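Here the complex is missing a single protein chain, while all its other protein chains stay put.
Here is subunit A:
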């Protein structure tokens, strides 16, 4: 827990001795993931000709962004020692909330978007509060929320629309301006840039700065490392957890709005299973499943590895029957590289 306590003792012993720059760099949690990403990238650059085309970079980045926007808050949460299994369907819930409220009450689209934000934040607050009050493992609490949301997504959609997908709100006032915010598209040279890519980079940067440079970041590490010890030294453990869950809620809202305005409607059964992809991205990016260690940048690199692998297999034109097997093998390899680098650095 070197990030928490900075000993002021003047006596120099080997635990606090200055380390060389390279060793310090190697000890960062995201370095293994970075090497993994380079390995995956080089591999597909060799085997898939379409992977080499600059114009296709936008597709890979978009795929990474839609995972990464959620992987970053999930990673922060994991550093804080908790899980969120409801993160996948929470994205769908946010999109549905905006689409259904707007459609049912004939709201201006922007009003619906803001109400959806309140609902998403409330889901995060609910997760955090339930966790704090009950003391149950977050795995159980958020598994409960996962099922509740899955049912509400389906049930509410049918109550409101009579169908299982939200009605299109593309003919309602405010849709176009909201689309310009959440689902704009542009290009840099021949590379197509979509809104989530920029949001992803901003969220990664903000999360990385908060985690590494602020007192709140230290609190997250402390809570994830040993919550009792953290409480003993005055860290507001409950508050930290609630903020982390609400950050997941906020990012779920952002992803949900993108899906709604990029695809016009939301299918009520969507999102199931994505929670694991977010967690996988965080773990590949160097987060420990036990908490107290990890990084935001790493989670984003994890998302990039996932996206490169997924699309690289398409670009290579391989037999799709084995798709999941390739994916699994690549992910395990990336994680192993990650682990190996960490051991090497720790041994020094």
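Rule of thumb we're sticking to: contacts are C-beta pairs under 8 Å (C-beta built on N, C-alpha and C of every residue); 3 or more make two chains touch, one makes a residue touch a chain; residues count from 1.
Please note the rule applied: contacts and distances are computed from a predicted model.
K.L.:
Looking only at the UniProt record of the hidden chain, which name from "Hydrogenase-4 component E", "NAD(P)/FAD-dependent oxidoreductase", "Sugar ABC transporter substrate-binding protein" or "MoxR family ATPase" is the right one?
P.N.:
"Sugar ABC transporter substrate-binding protein"
K.L.:
With the full complex in mind, choose from A:22, A:134 or A:168 the residue touching the hidden chain.
P.N.:
Once the missing chain is taken into account, the touching residue is A:168.
K.L.:
Among A:103, A:146, A:219 or A:253, which one is in touch with the chain left out?
P.N.:
That would be A:103, which touches the missing chain.
K.L.:
With the full complex in mind, choose from A:153, A:204, A:300 or A:338 the residue touching the hidden chain.
P.N.:
A:153
K.L.:
Considering the entire assembly, which residues of subunit A contact the chain that has been omitted?
P.N.:
48-50, 53, 55-56, 58-60, 62-63, 66, 102-111, 114-115, 118, 150, 153-154, 157, 160-165, 167-174, 192, 196, 258-259, 262-265, 267-274, 307, 310-311, 314-317, 320, 323-324
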